[in-house]
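Yeah, one chain of the complex is gone here, protein chain that is, but the others are all in their spots.
We just call them A and B in the order they show up, numbering each chain from 1.
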Amino acid sequence: MERDQLLNEEILVRLCQLSNLRLLESEQGELLHDLQTIKRFVDNIHGVDTREVEPLSHPLDMDQVLREDSTVDEIDRATYQELARDIGDGYYLVPRVIEP
Amino acid sequence: MPAKNVNSSLWEPVIGLEVHVQLNTNSKIFSSAPVTVSVEPNRAANAVDLALPGTLPVLNKKVVEKAILFGMATAGRIASRCRFDRKNYFYPDLPKGYQITQLTEPIIEGGTLEVRVDDGSIRQVELVRAHLEEDAGKSIHGKYAGKTGIDLNRAGTPLLEVVTAPQLNTPDEASACFRTLHRLVTWLDICDGNLNEGSMRCDANISVRRHGETQLGERTEIKNLNSFRFVERALKHEIDRQISILETGGEIVRETRLYDVERDETRSMRGKELAHDYRYFPDPDLLPVAITQEMIRAARSAMPELPEARCSRYIDELGLPAETAHRLTQEKAFSDYFESAFAIAGNAKLTANWVLGNVAATLNRNEISIENLQLSGPQLGEIVKNIVDGIVSDASAKQVFEHVLATKSNVADAIGQQRESLMSDERDLKALVQRVLDGNPIQVEEYRKGKKKILGYLVGQVMSAAKGKIDPKKVNQALTEILASD
Partner (left out) sequence: MNTPFPSIEQLRTQLTSREISAVELTEEYFHRIRSTSHQLNCFVSLHEDSALQAAREADSDIARGRDRPLTGIPIAHKDIFCIEGKKTTCCSRMLQSYVAPYSATIVENLENAGAICVGTTNMDEFAMGSSNETSANGPVRNPWNLQHVPGGSSGGSAAAVAARLVAACTGSDTGGSIRQPASFCGVTGFKPTYGRNSRYGMVAFASSLDHPGCLTNSVEDAGRMLSAMAGNDTKDSTSASQEPIGWSSSTRPRRLGYPTRLFADLPQSIARPLEEARHTLEAAGNTIVEIELPHFDVAVSAYYVIACAEASTNLARYDGIRYGHRSKFDGNVEDMYAQSRSEGFGMEVKRRILTGTYVLSVGHYDSYYMKAQKIRRLIRDDYLRAFHQTDVILSPSTPTTAFRLNAMDLDPTDMYKQDQFTVPVNMSGLPAMSVPCGFSDGLPVGLQMIAPHFRESELLELGIDYQNLTDWHQQQPCLPKT
């Protein structure tokens, strides 16, 4: 079964890729150990019989309220962009993204 | 590696399209920022679009209404409840680090699209689904040395992603399908249809298999085709590429490819292929959306007559030739123009000829759309009606048409003026009639002997001498008078 699989270093590397985290070597061992501990900790959910149980995403059974299609003028670009480190002519700048 | 000498007759391409349709709402799908293309970078991106900490999405009602309209027009199943999911991946123009989309419970499932291919044949293309999602921002490359600029104005623009079944077999069909979809969404007024600005973007899934084979071959996906022609050309190349690989014993690699317009070829987007794991899950910031009977009723009453239905009606009820009816129903505004003209003129064929002839030519010449034409449908109807009633000839109607276009005057005045300027002086008319009679003594003789039908010939002669700039009724009257008096 999937859940019996070990959470190994290879998986940790993959998780870091997916979540864009880069661990220091000193952190790697510690985090791997922690994640294994956490996995063991949460694995007791597998013992619960959930056949015929619908997943519950929200504690209350409410429906989405829809917003009217109107615009509100609340865009203060200067204030927003003060929060960014690299701005040019109103663009947010990032290191060059290589397109194929 | 554009392969040329492939034996394509042995192979059958199988194509499916995914078309991203930008919905033409005022505000974004989850924020109250305006949907606009014409402002400076990041001036149309508010706190929600920038994914500032603490901001939350709230769904735009209009977006749901437009999706329902589409589902109804394609006879799809409209979900009684739908849901939004997060699709997680990092990209600089995706501010939240995830896209809000619909994976498991889309708003529309199924449906069909009636596609008329260029050869006139009709294909019923099945739709798999149509779901709502948000657009990303734009990355601007090459403007700053070593850097990419991010403009988030487009972020959060509502998209309806329409997915067809893999049922298209030629690039022509695929292109026709895209075109049909374009006609439908603009007809329904749920998208502005502006391909140049990316209002509709098409991804194509394509595989080939030997004729008779039932299993699908491995497919590739070509991204971001934003014109009918590019769909056709990109697919032609990709089909050739795949066939030539298979014929030389190679294997197709499942991948995403980009169509390079300049080099006219597709190429792999390797590097971006870092085996994605999007970790879809229901967005906890949004609740399930209930589609109520009230919303369905509202959509039903807002539903316009659809192009196929209108086309059939033109053929069956108005007696128009199929090609004419088809051409009249390519664009709703154009078709509505015809409708309003016909309502007054009462002659479908003549009205259609005018709309497809003079009107279309004027639009082409001035490169304007029908909405901007200085002569309304009812005005055209009035002109055509005057022809039908024999008040003006075709040729002078054409002049009235040009006159109204140029001066924005009303049609009655223009016709009045036209006729005055033509033959304002009674004596001019009489002189002209006399000249024609003098030139046709034999016919005059016959008329006098009782062959009254010859009058029509004489009227024609006068008309042609006046180069049409004359009211045939008046000619008739003048002829009768002069012939009687002699």
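Odds and ends about this structure:
Note that contacts are C-beta pairs under 8 Å (C-beta built on N, C-alpha and C of every residue); 3 or more make two chains touch, one makes a residue touch a chain.
The model shown is predicted, which means the values in this text are computed figures rather than measured ones.
Screening B:Arg77, B:Arg229, B:Arg254 or B:Arg279 against the full complex identifies B:Arg279 as the residue touching the chain left out. The residue touching the chain not shown here, chosen from B:Lys66, B:Arg83, B:Lys96 or B:Arg183, is B:Lys96. Contact with the undisplayed chain is limited, among B:Val58, B:Leu195, B:Ala360 or B:Leu455, to B:Val58.
Looking at subunit B, the residues touching the absent chain are 47, 50-59, 86, 88, 90, 92, 95-98, 148, 150, 277, 279-281, 284-287.
For subunit A, the list of residues touching the undisplayed chain reads 1-3, 7, 11-12, 14-16, 18-24, 27, 30-31, 34-35, 37-39, 41-48, 50, 53-60, 62, 64-65, 67, 76, 79-80, 82-86, 92, 94-97.
The definition used in the following text is that only the chains that are shown with their structure count from here on.
For subunit A in complex with subunit B, the touching residues are 17-18, 20, 57-58, 62-72, 74-75, 77, 80-81, 86, 88-100. Against subunit A, in their complex, subunit B makes its touches with residues 25-27, 32-34, 40-47, 50, 52, 58-64, 81, 88, 90, 92, 139-141, 143-144, 146-152, 258, 267-272, 274, 277, 279, 282, 284, 286-290.
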